[in-house]
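Note that this complex is displayed minus one protein chain, with the remaining chains in position.
Going by the order they are written in, the chains are A and B; count residues from 1 in each one.
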Amino acid sequence: MSTVDYTRELSVLEGKHALRELDDLIAKPLEIKPDKKFYIALAIALSMTGLLVLGLALTFYYGIGMWGNNIPVGWAFDIVNFVFWVGIGHAGTLISAILFLFRQKWRTGIARFAEGMTVFAVMTAGLFPLIHVGRPWLAGYLFPYPNQHSVWVNFTSPLLWDVFAVSTYLTVSLIFWYVGLIPDLAILRERTNHKIKKVIYSTFSLGWRFSNRHWQHYEMVYLILAGFATPLVLSVHTIVSFDFAVSVIPGWHTTIFPPYFVAGAVFSGFAMVQNVLIIVRKIFNYEQIITVDTLEKMNKIMLLTGSMVGYAYAMEFFISWYSGVEAERFVFLNRALGPYAWAYWIMVTCNVVSPQLFWFKKIRRTIPVMFVIAIFVNIGMWFERFVIIVTSLSRDFLPSSWAYYKPTLVDGMILIGSFGFFFTWILLFTKALPVVSMAEVKAVVDGAQPTHKDH
Amino acid sequence: MISSSVEYQKKELPSKVQTIGLGLLLVGLLIVVLGYVVNPERSAYNNIIGLTFLISIAVGSLFFVAIEFLSGAAWSTPFRRVGEFLSSTVWILPLLFIPLLLNVNTIFQWTHPAPADKTLIDKAPYLNVSFFVVRVIGFWLLWLLFYYLMIRNSRKQDQTKDQHLTKKNIKLSAIFMPLFALTISFTAIDWLMSIEPHWFSTIFGVYYFSGTILAALAIGAIFIVLLNERGFFVKGIHTDSYYSLGALIFAFTNFWAYIAFSQFLLIWYANLPEETFWFLARWEGNWKFFSVGLIIVHFLVPYIGLLSQPSKMNPKRLIFMSGWILFAHYYDLYWLVMPNFFKEEIPFSWIELGFPLLIAGLIILVFYYQAKRNNLVPIGDPKLKRGIDFRL
Partner (left out) sequence: MSEKILYSYTGIFDTPDEVTHAAEEAVKQGYTKYDVNTPYPLHGMNKAMNLPPSKLGYVALIFGLSGALGGLLSLWWVSAIDYPLVIGGKPFFSFPAYIPVIFEVTVLSAAIATVLAMLFFFFKLPNNAHPLHATDYMKKVSVDKYGIVIQADDPKFDEASVRKFLERVHAKEINAVYWVEEEITHKHKIFEPKFLTFLLVVVIITSGTTYFSLNKLMFMLPFNWMMEQQKQNPQQKSLVFADGFGMRKPVEGTIARGFLPYEFQGQPDLAGEKLINPIPISKESLQLGQTKYDIYCSPCHGYQGEGDSRLRGQFPNPPSLHSEKVRTWSDGRIFAVLTDGQNIMPSYSTQLTVDERWTVINYVRALQRALNAKESDLQ
């Protein structure tokens, strides 16, 4: 028996809510003192960040010889992590911009959190190119400014495009996030009686007064920003893919890379957002705001993007044979059967096979199962970048220089530490700002909008 | 039930439509037959363009029907029949591919590779006539099957108003999606990429897909706006629905540009001889202007034309831009096919006009007969009322 009634639009929230209750629920974490669990979580995240600091200190003091990178594998964990974290950062803008343009109302419950994750993930990602250059304190030269050496940057290099793309992305994401936060900060300003909080909220809400003369422009700006952020989010991972694809290295130079990277980024980003949200909705009792329906929709998007990634793997494999180019054929066979076959098959299992379980409605709606699948997806997407970067480099055109790359302890410390860094920000965010947009959620409650009457 | 509150009075299309369709069809057919007599090779090349164009419209429309079910979109439900009628052109695809299958040797170099051409001989397991025919017919049957199943459910719903049928179609659409992705990619590889069998590009399937979507959207938009302005659908549809349509066309215009640019940039930048020769063939002699024209025709004009919000809601503008995009898709296919056969010179004469006229006539006629036999609005669809009430 069909349980869905297609004549009605599904409500975004479960149950009936008074608008005031929603405000209370969302603002609650900001108004109570953090409990013990929070401090334990923060301690864990901070100690992982400590590993990052230690790894970086060792790297800066002794140089990047502390890492496993060596010719021919000159790019390894550093770039793998960079691409991985930038990819994670794609879900936020996708949810807030693309789903906004498609008028998917279910995005309201998760948009704010996902945008926050975007900002933190891009910050984490930004660490890696900086440490990868070896002397991060000289990174200012990446920006084109008239300097005393009369030297300009190389505008035709995809690595420089990255500088522009990632910094633009971070800036625009922050702006987008802040614009969305203004009404919520004003709500908090009206709620609080605490003197210091009042000053802070007043300052950052800029004196917002919920005027409809403002809302009109505000909605326009939101639309414009979404219109800009959508191609921007595509461009960022496209440009990351150009880092590889404009070269002539077999396995890197393939024209499907741009859309394939974007699909992969959205895929891993959604997996990460889903993982974190499952925990957040449990801890803060947001089950009725971040509903199982919403999670199911996210799982569908994971199924879609996962299949797109699978399509790209298959197409790459087919065309490598079809091209008739010996180096291409070798590289792809080497991926599947060579020394890094273990990584390749982890990637295929996690990225292509595991999301196919989402074909089943039951699995799409069972929280523990989807949680595990999303973790698999993240593992798989990390290995995807590993496979692309390391296998192609370790078997370059000169067989005499072939080598097997092995990461070092410091590599591992930095990888684990980057998770600590990311989660530290997330934890602080949950206590500093409303993790769900109050104004937006209230706008999609049943009965919150005027009934349509054509006059 | 809410859907019963929708009032729909079926109106017949004016018979003028039939006359126009028949006229175009006959003129087109005459030119095509004459073309095949006078210059069979060149006609065959045009035939490829015509075939891939019709596949774009037929299979692309089917894709939109499926996408509507899958995404649960309501705004497009009142117009879904347009997509269904257009996708019934799947039936007439053999009309265009059978003459080509009889002529594989003239159009495809890989059917008879030179003995010294190691690469082509190497590709024989994929590029051989019998497997090619199997693929072409197999893909066609697959499309036909899904067309038949989904449209049958949709029509049954007009009578029964059964919500189960929507659910069934959602499942069918989900299964159709991966099959669609694969068949459309390999169609692109078979009919368009393998004309130059030494060339390869992994994004090529996506490139053709982006054009397919645009063409299907554009032709759908033309029919939807024309019919809606004349009141063939139900009352109360707001221009906000046009906005959605215009926004989708605008989005896919950008998507096409993105894919086309990605393909070009990567090949241009890496500068490998086994890839660049394909673009160089499109950059020699007069083709240079044609290639620059592609950017203008396929991207700049529709981009500027549909950028502002009011322009997406303006029926006249929307029809004009949709017609333009159909032209642009044909232009794109011409750019993909012709430089493989004609070096440095752009061939254009009466022979090139045959297939566009023939296809236009076919589509109009098919639409006319479908509209005669079926409701123009899926009156049994549970989402119909929501679609009519759709506001931004």
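In this text, a residue touches a chain if its C-beta (ideal position, glycine included) is under 8 Å from a C-beta of that chain, and two chains touch if they have at least 3 such contacts.
Model, not experiment: these values are computed from the prediction.
From the options B:N105, B:T160, B:N271 or B:N375, the residue with contact to the chain not on display is B:N271. Of the candidate positions A:L25, A:L94, A:L232 or A:I373, contact with the unshown chain belongs to A:L232.
Seen from chain B, the chain kept out of the figure touches residues 261, 264-265, 268-269, 271, 308-309, 391.
Residues of chain A that touch the chain left out of view are 18-20, 23, 60-61, 63, 135, 137, 144, 150-152, 154-158, 160-161, 164-165, 168, 171-172, 175-176, 179, 183, 186-187, 190, 202-203, 206-221, 224-225, 228-229, 231-232, 235, 239, 242, 439-440, 442-443, 448-452.
As a convention for this text, only the chains that are shown with their structure count from here on.
If you check the complex, the residues on chain A that touch chain B are 2, 4-9, 101, 103, 231, 234, 238, 242, 245-248, 253-259, 307, 311-312, 315-316, 319, 322-325, 359, 452, 454. Those residues of chain B that touch chain A in the complex are listed here as 1-3, 72, 74, 118-119, 122-123, 126, 163-164, 166-167, 174, 177-178, 181-182, 185, 189, 198, 200-206, 236, 247, 251, 254, 258-259, 262-263, 265-267, 269-270, 272, 274, 381-383, 385-386, 389, 391-392.
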